[in-house]
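Below is the structure I would like to discuss, written out as structure tokens.
One chain of protein is taken out of this complex; the other chains stay put.
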Amino acid sequence: MKTVVQCEVNGEPREALVDPRDTLLQLLRDRLGLTGTKEGCSNGNCGSCTVLMAGAPVCACLVLAGEAEGAHITTIEGVADGNDLHPVQAALIQHGGTQCGFCTPGIVLSAVALLAETPQPTSGQIRHAIAGNICRCTGYDKIVTAIAAAAAEMQAGARQ
Amino acid sequence: MIVDLKHIGEMCSVVRTPDKGWRIGAAVSVRQLGANGDLARDYPGLIEAAQLIGSLQVQSRATLGGNLCNGAPSADAVPLMMSIEARVEIAGTRGRRMVNIESLPVAPGKVALTPDELLVAVLLPPRPARSAARYLRFTPRREMDIAIAGSGVAVRLGAAGEIAHARITLASVAPVPLRATKAEARLIGERPTAALLAEAARIAAGEAKPISDTRASADYRRELVAVLTRRALDACVAEAGVGGSKP
Partner (left out) sequence: MSDQAVIPLRVVGQRLPRVDAGERVTGRAIYPADLVRPGTLVGSIKRSPHGHAVIKSVDTTKALALKGVKAVVTGADFPEIVPGTIIPFGETGADLWVSALIVMARGKVLWVGQPVAAVAAVDEHVAAEALSLIEITYDVLPAVASIEAAMAKGACVLHPQHTTKGFEPGAAIPPNIGSRTLLERGDAELALTQSAATASIAVKVYTGHQGYIEPHACVAEADPQGNVTLWASSQGAHQTEIQTAGILGLPQSKLKVVPLELGGGFGGKITVHLEPVAARLAQISGRPVKMVMSRAEILAGGSGPPAAAQVSVEVGAEADGRLKAIAGRYVFDTGGIPGTPTTLLMQASAACYQTETLRLEGMDVVTSKPRTEAYRGPGGIQAAFAVEQAMDELAIKLGMDAVAFRQRNAAVTGSLMPAGTPFPSIGLTTILERVAAHASWRDPLPPGKHPRGRGLALGYWRGTSMTSAAQLTVAGDGRVMVTMGTVDISGTRTTMAQVAAEEMGLSIDDVHVATGDTKSSAYSDAAAGSRVGRTMAAAVVDACRDALGQLKGRAAERLQAPEVDVTYDRGVFRAGGNGGTAASITLGELMRQTLTDGAIIGRGVSTKLPFGVEVGAHVVDVEVDPETGQVTVLRYTAFQDVGRALNPTAVEGQMQGSVVQGLGWALTEAIDYDADGKVRNASLLDFRLPTALDVPPIDCVIIETPVPGVPYGLRGVGEMPIVPVAGAVANAVRRAIGVRVTNMPMTPERVLAALKNKAGNPA
């Protein structure tokens, strides 16, 4: 039996009718049209569907849609303020940290979650933070560089 | 019917018990667990073990209760909990019961709960003086991988530096997490020399009952048990020897 789920996505109240078998990923992509969250494995192994729930990164494919009731969710569509990019996004562009782009939304959210908790991460911490996000194009190098640059940028911004 | 356990208060909190042990709600996520500094001081090995589970994304969701009730022989948080002799509190329609954690797993994917029962909390005993507990696992990747073998070790040293108490629980080498009791027995009362620890680890490897599957051969798993157990014993002895406990 389908039920209505109410939640807050990217700061906006949303509601949708979901099947008990539906995942949060299906809710976001198919019901709410937020297709920036990608499906790569449906198993929690690739991280393409990473979104934040109460600030914590989760794989949307492992969360039941019903569990989103009352939750605060951030998807890739909610990271930039309009076309005002988050420093992580700007740095990924600048440093060549996105190629095919399919893993990028998930990487962005993992990085945003990291920097919220650890503003000055080491490269080891950055690699750990994105270890649940598989990228097959970049070899990770430029992603790590970009996240480090974003952290520096945010630190500089915070000092001003 | 699907029941979401993440909103039941007592299942979502970590509290110190009057005996200076811990009561960890079965629905506490690994992410929350890691944020508890006091718990991490008492049982750093448990936090470390739990933080091996999947990825950060998985850890935002994964709970000790789920890790246990999933019934996987590879569950990373379970061997150490067995070795420190944790107990679990179970609630059912006929009331509550408390059991030794070791009695819970019965077969791959099966735990000794009746359909009307819920695991409410995991109870950790107070950490004894001069003790330590560590879990080591082996996976081909650093993360996002399932243990080919694992070994959760708890050691307490006696006044003379001898091993007063030892528990070894192995992952992924039997249908359920497996106690290596012969290896434990070999250690008790002995001075923890490198040779002794290595010998006990080899005994543990002999106790393992691994299978061959897509992840590894039985022989390789057995080898790993010896290596991981020895390394975990080394680490525990070193840690327990330097005090290993807060008062």
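Every chain is named by a letter (A and B) in the order it is written, and numbering of its residues begins at 1.
Here is the rule we use: a residue touches a chain if its C-beta (ideal position, glycine included) is under 8 Å from a C-beta of that chain, and two chains touch if they have at least 3 such contacts.
All figures in this text were calculated on a predicted structure; none of them were measured in a lab.
> From the list A:I76, A:L115 or A:M154, which touches the chain that is not on show?
A:I76
> Determine which one of A:L17, A:C41, A:A54 or A:A116 touches the chain that has been left out.
Only one of A:L17, A:C41, A:A54 or A:A116 touches the chain omitted from view, namely A:C41.
> Of the residues B:M11, B:A91 or B:L224, which one touches the chain left out of the display?
B:L224
> Pick out the residues on chain B that sit against the missing chain.
Against the left-out chain, chain B lists 138, 140-146, 213-217, 220, 223-224, 227.
> Please output the residues of chain A touching the missing chain, sorted low to high.
Spelled out for chain A, the touching residues are 19, 21, 29, 33-43, 45-46, 48, 75-77, 79-80, 85, 88-90, 92-96, 98-105, 108, 123, 126-128, 130-144.
The rule is simple: only the chains that are shown with their structure count from here on.
> Using CA atom averages as chain centres, what separation in Å is found between chain A and chain B?
31
> Using the touch rule from the top, collect the residues of chain A that touch chain B in their complex.
Of all residues in chain A, those touching chain B are 20, 44-45, 47, 50, 53, 56-59, 62-64, 66-67, 110, 113, 128-129, 131-134.
> Give the list of chain B residues in touch with chain A in this complex.
Against chain A, chain B makes touches at 2, 4, 6, 29, 31, 54-58, 60-61, 142-144.
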